[in-house]
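Structure, as structure tokens:
Only one protein chain is missing; all other protein chains are in place.
Here is subunit A:
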């Protein structure tokens, strides 16, 4: 299904800038909200990583509601930090760098200490992600491989498996929100789904979403699952967003991960530059950030039994940054808060509001 550049009927939302966070001295590549903050009196915490080789931790002050830089994680990575991810417990932060290592940091009081360094990739690591139980970590990089690590007591990490299959740079890895299914997206234009055969450390590719599945025609930069995990959205250099859904029965316990994903919908005609980042909020709003310095928001409109679900753009915000938008991330607990990071070195916090 194509939504060809028509402005959706309910484009009556706007993004209001809450604050601009300054501090990084080079482009900001990635953002990660601490998943256990922002609720029940716990101030929201956001991590950002940059080409300046550092990671900054930002916290929202309870009294004023304004954001401050609480910590700078430096003197560890020797090159750009490309991606960061909090463990599900919020206690550890993994940072992936162009220096081919992934560092694991632990929050000790107000400080962060690097407690482990994972080596293995031959060159730049592009993305890192924890699974839903926090027992596994996945990394991917320019060496075309995806590494799966098991988290062990005493900050030990053991390599479980190295997944080879992509023929080019792997841009991002993401675990499914509830089952141990891993998705990777690459410069080779494909999306690969990986699953374990039994409990034998035997991971293999169960599906490749490429041409034959109505896949992307250029580099796929990012992927995001909806909150229930039955749909995912990918964004690409081909200027489109694609929605995929699965026949997996996620409600059955001990889910068999062999269900296949199929193409549901392609959103094209919106961005006119590479879409670098996409994130699906708990409320079902898809945010996309692109090389055209714009953020767009989409929402599913109730599905028609005949045609299936389709998506409308509900908001478009231009010139959100003066350069490429590298990352957009919704707040995990407050679904109207969005953070964006850019090549311009700034991070912006936004609030989604209905236009009165």
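Operating definition for what follows: contacts are C-beta pairs under 8 Å (C-beta built on N, C-alpha and C of every residue); 3 or more make two chains touch, one makes a residue touch a chain; residues count from 1.
The rule is short, and it goes like this: contacts and distances are computed from a predicted model.
Only one of "Glyoxylate reductase/hydroxypyruvate reductase", "Essential protein Yae1 N-terminal domain-containing protein", "65-kDa microtubule-associated protein 3" or "WD repeat-containing protein DWA2" fits the UniProt record of the hidden chain, and that name is "Essential protein Yae1 N-terminal domain-containing protein".
Residue in contact with the omitted chain (choice from A:15, A:73 or A:118): A:118.
Within the full complex, the residue among A:18, A:69 or A:160 touching the omitted chain is A:160. For the chain missing from the display, the contacting residue among A:111, A:201 or A:283 is A:201, taking the whole complex into account. Along subunit A, the points of touch with the absent chain fall at residues 118-120, 122, 150, 158-160, 162, 164, 201.
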